[in-house]
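One protein chain omitted, others in place.
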Amino acid sequence: MKIAIVSGKAEGPTKLNAFDNALSEAGIGDVNLIKVSSMLGPNTELVPLPKLKPGAMVNCVLSEVTSKKKGNIINACVAVAIGDRLGCVVETTGINDNEEMIKEEAINMVQYMMNKRNVEIKDLIVETITHTVENKGSVIASVVYINDDIIE
Amino acid sequence: MKIAIVSGKAEGPTKLNAFDNALSEAGIGDVNLIKVSSMLGPNTELVPLPKLKPGAMVNCVLSEVTSKKKGNIINACVAVAIGDRLGCVVETTGINDNEEMIKEEAINMVQYMMNKRNVEIKDLIVETITHTVENKGSVIASVVYINDDIIE
Partner (left out) sequence: MKIAIVSGKAEGPTKLNAFDNALSEAGIGDVNLIKVSSMLGPNTELVPLPKLKPGAMVNCVLSEVTSKKKGNIINACVAVAIGDRLGCVVETTGINDNEEMIKEEAINMVQYMMNKRNVEIKDLIVETITHTVENKGSVIASVVYINDDIIE
């Protein structure tokens, strides 16, 4: 199994467009996202996001906050733990929270999930993104599952 | 890529059954719907909804409102913009809103998405449906992604 980890932030004229712009900034704006729950296969490999086919059906874990409250500090975070037998992903979000706290929360939860499954963490990757809303703003962090069908 | 655009409205003895009846009225009641986020491939073709296999896994964009408040006017809308390189879909909904406004909102957002991607709109299709709730009512509008696996 191959995954890419991406994030993006953007403003837009509506909440939907801000969200869409954040996805585009992250490189996943031109595909169909199918949200899945957060488990990885054996020895998952982290790769750079390849160029995706427009309209492809792409499985992902998505952490998202979109807000239209000026001055709101919005955070999205994904924590990825990779192991031999399997891996786990946790997503967290925050509004006016401390970014370190959101990150810590994700790390703690993903470590707990791996411990509970008796799988040693070989690699732990955390991606966070923060944005201060100007008008209508959005942040996204995502783990994208990559397979040959979706690559251009 | 082929898509069909459908809509339906219905009443039912429970909110879930009203929703289910609206899906059936739209012709997509007998399949499993997997909600995806709203992007189309190059030169997407609009086709009439084919007969789908019962229980097939069907990707779709779904706009839905279900309400049990008698007299509520409920709207569901999807706007579809088709282009050379890719296309976009936006869904909007309303409760006691002006149908034209809901439609306009969807069109504006989908036009913005296409402009942002520098893709010319070759075709713009909007589907709206409105229902006045009698007891428990539901409206749905959907863009259904069609492939050979799901056709009977």
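Note that the chains are named A and B in the order they appear, and that numbering of residues resets to 1 at the start of each chain.
Going forward, contacts are C-beta pairs under 8 Å (C-beta built on N, C-alpha and C of every residue); 3 or more make two chains touch, one makes a residue touch a chain.
Keep in mind that this is a model prediction, so the values were computed, not measured.
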item: Candidates A:24, A:59 or A:72 - the one touching the absent chain; value: A:59
item: Positions on chain A where the hidden chain makes contact; value: 1, 34-42, 44, 59, 85-87, 90, 105, 108-109, 112-113, 116-117, 145
item: On chain B, residues whose C-beta touches the chain left out of the figure; value: 12-14, 16-17, 20-21, 24, 29-34, 53-57
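We take it that only the chains that are shown with their structure count from here on.
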item: Copies chain A and chain B - rotation angle from C-alpha fit, nearest 5 degrees; value: 120
item: Gap in Å, rounded to a whole number, between the CA centres of chain B and chain A; value: 27
